[in-house]
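Have a look at the structure below before the remarks.
Left out: one protein chain. Kept in place: all the others.
As written, the chains take the letters A, B and C, and residue 1 is the first residue of each chain.
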Amino acid sequence: MKNKPSLAVNIGGLKMNNPVMTASGTFGFGKEYAPYLDLNRLGAIVVKGTTLKPKAGNKVPRIAETPAGMLNAVGLENPGVDYFLAHEMPFLKQHDVPVVVNIAGNSAADYAELAARLDREEGIAALEVNISCPNVKQGGIAFGTQCSMAQDVIGAVRKVTQLPLIAKLSPNVTSIVEIAKSVEEAGADAVSLINTLLGMSIDAKTRKPRLANIVGGLSGPAVKPVALRMVWQVAGAIDIPIIGMGGIMTAEDAVEFLIAGASAVAVGTANFVNPHATMDIVNGIEQYLEEEGMKDIHELIGSLQI
Amino acid sequence: MKNKPSLAVNIGGLKMNNPVMTASGTFGFGKEYAPYLDLNRLGAIVVKGTTLKPKAGNKVPRIAETPAGMLNAVGLENPGVDYFLAHEMPFLKQHDVPVVVNIAGNSAADYAELAARLDREEGIAALEVNISCPNVKQGGIAFGTQCSMAQDVIGAVRKVTQLPLIAKLSPNVTSIVEIAKSVEEAGADAVSLINTLLGMSIDAKTRKPRLANIVGGLSGPAVKPVALRMVWQVAGAIDIPIIGMGGIMTAEDAVEFLIAGASAVAVGTANFVNPHATMDIVNGIEQYLEEEGMKDIHELIGSLQI
Amino acid sequence: MSQQMQARILFNEQVGPDVFRMVVEAPEIAKEVKSGQFFHVRCGAEYDPLLRRPISIHQYRSKTGELFFLYQVKGKGTALLSQMRPGEYVDLMGPLGNGFSLKKGNGLYVLVGGGIGIAPLLSVAQDIKKQGFEIVTLLGAQSRSHVYVEDDFRLYSDQIFIWTVDGSSGLKGLVTHMLPEVIRTCNINQILTCGPHGMLKEVAQQAMAANIPCQVSLEEKMGCGVGACLSCACSIKVPEDSAFTYKKVCVDGPVFEAEEVIWDEE
Partner (left out) sequence: MSQQMQARILFNEQVGPDVFRMVVEAPEIAKEVKSGQFFHVRCGAEYDPLLRRPISIHQYRSKTGELFFLYQVKGKGTALLSQMRPGEYVDLMGPLGNGFSLKKGNGLYVLVGGGIGIAPLLSVAQDIKKQGFEIVTLLGAQSRSHVYVEDDFRLYSDQIFIWTVDGSSGLKGLVTHMLPEVIRTCNINQILTCGPHGMLKEVAQQAMAANIPCQVSLEEKMGCGVGACLSCACSIKVPEDSAFTYKKVCVDGPVFEAEEVIWDEE
């Protein structure tokens, strides 16, 4: 019998059976998509961005569709870390899938406190530090656009946790390479790229912004070329692994990110369009490897032919 | 008889009958689209980026389609300023439409020499200084991503010409507002935003980049949300007028840019999809003004309701 | 349970200037659906438009396994939907949301629908009729040509009143003008309503003032449809100490009790 190719990857200590993760904020806490797929077949579940205290989030409308994309300004609505641990983790723990918690805060101290809290909990496989959310007034995006602040946050979190630490970067910067280097230096075990591009939509009829928050984050196929470019640029500049995301809809898209140098991928907006997109992508990557005669996904990672 | 609304705008000394321009590099030297529309009905024609010496440009493939967008890496192919003046200007001069020359160079001195050369010529209504082309190795994008270099180039050009001077900015920056402020300070009469977003496309089958140049500039509807956001941000920060562009396909799109604060718009990729897009947009803006009971386009500009 | 499926289109016919009725074959699903639930519909195979569109169940026939949708062409998505032909397949996700739940009593039910908001009410009317109760239906529209599937409603309604803003059909004015009279004169078990937000608010307030149970079907822009993206927040009263400020139209709704909704927020 033919052996299946190996899809397993290790993202800075986060071990996954396959490289397909969910993108934070697009997959809830996992249970929402349970009717549509077997959660155990995911590489990892990255849950909605979590903060110390509950956050109400922004007013509606919170989303607007754009050509081949969407803007969102959810504003980090979440029930807070305590609620998450009490009410969402139990369900996730029933599964055999790594859980990555995406964290956000208003200061380096916030992030550190949250990380310390999660570090003590069982069943959490890694932390993804969102230093790039464009939808909150304070902090958020600023952390991700200046190297020094990015370093402060990652450094503070690094001090309080042994968990694999993934820095999630903003694409709204002049040099993604500089930011990536600075978080690597500050002790990140991996980077996630990209978060959403800052965008805006206006209703010509009412002359009002289509989002209550005026601006929001652009995601979906529209941003894929930018995401792919950033993954490729960063792959050439840092030694820690990259989780690539931004507009991945199909296995072919995922393969492109792996070729560009990502060691894993996250699927976001695609979940809304196709609730079993992640499964299709896992299967499709496996099929691609078989067709190409590759025995291990690492043969594919960073294999761009120039 | 009902009076038609006034569509005339003045962009830092560049007077146009309507706010609809062509985006540099997407409309050749005008003659290419002459079979499809009446060039005299355009607000202005912005010609292909021009350099002192002829440039061969990049190898093919130079374009790749992406979801709701396209990447290009033409690499500033152009016959040089002398050829342009001898062979392309005569045709343009036969028309009654302002001609804006988009210029590029490898150093502030290059730009200044080119600007000085064009300043002496008749029939040129304005200069658009491209400090943002992502497709040339040297210079190009670097000028547009650092305030000091942007200022150097614009300052050098400002010294040698009285023509209306438009700075065309790159969106691949952390703060478009800072760059816009710095070119305003250096003497620009207007800004054009946005040039293309740096992107990449990979062919999963061959594992090669789809562009010979590896990376290229993303344009088309996919980038509209980013462009609109930048126009809105910059409109709140500078006093010189803005020419908005990036994914404008229809009059409704154009109206959105005007609402966000652009005083004129440029149509790029849309020309390839619909060769008389510019005319449809001029007509559509006029109709919008009529329907809204507006007598002058200036009632629309910057009219975002927040 | 909610699922994603390719359903074969049996009919897709125009029933008004901008309104279509689509009938699809979905035998398993047609047995499970509840009136007031919706499906999240993919309107094209490419990425523009990208997102699914929520469309309510208009009617379901458990026996024949048919699902009906009544939809208005608003933009790109619904325009593409209207171009689909019988024999083709449409990508559905659902049934989603909670649906209406009928409050029992010895009175009658009042249905109030405005615009395309009438869509889910036909299914409700069917349910009520099956249980042998009386129905008074009030339908509001802009003008005569915007009164859709009136005959279907007549089939189930004991009394039906059509209101048009321009008076070109039925009575002239807003459908809510008549509600006070209906409330005064009838013994009402429950009011069930769907339509523009302003109408819902008016209906809800009249019902609450008269202490009549009232369910409203809300709308909000949706991403996922399953509670994962938090796009569809709506202002619903929650306990002071709750970790949540908003509820989600897609999973907590789209149907809410009138008194749960915070109507003052804009």
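The criterion applied here is as follows: a contact is a pair of C-beta atoms (placed from the backbone, for glycine too) under 8 Å apart; a residue touches a chain by one contact, two chains touch by 3 or more.
Predicted, not measured: the structure shown is a model, and the values here were computed from it.
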Quiz item: Which shown chains does the chain we cannot see touch?
Solution: A, B, C
Quiz item: From the list B:G28, B:G123 or B:G284, which touches the chain that is not on show?
Solution: B:G28
Practice problem: In the full complex, which bits of chain A touch the chain not displayed? Write them out. | Solution: 67-68, 221
Self-check item: Those residues of chain C which, in the complete complex, touch the missing chain
Solution: 44, 46-49, 76, 80
Self-check item: Where the missing chain touches chain B, by residue
Solution: 25-28, 32-33, 35-36, 48, 54, 56-57, 59-65, 67-70, 72, 74, 77, 79-80, 83, 220-222, 249, 269, 271-276
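Heads up, the rule we're going with is that only the chains that are shown with their structure count from here on.
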Quiz item: So which chain is farthest from chain B, going by the mean of the CA atoms in each chain?
Solution: C
Quiz item: Central chain, going by Cα centroids?
Solution: A
Quiz prompt | Centre-of-Cα separation between chain B and chain A, whole angstrom | solution = 34
Quiz item: Between chain B and chain C, what is the gap in Å from one C-alpha centre to the other?
Solution: 47
Quiz item: Of all the residues in chain C, which ones touch at least 2 other chains?
Solution: 47-48
Exercise. Check each residue of chain A and list the ones that touch at least two other chains.
Key: 67-69, 220-222
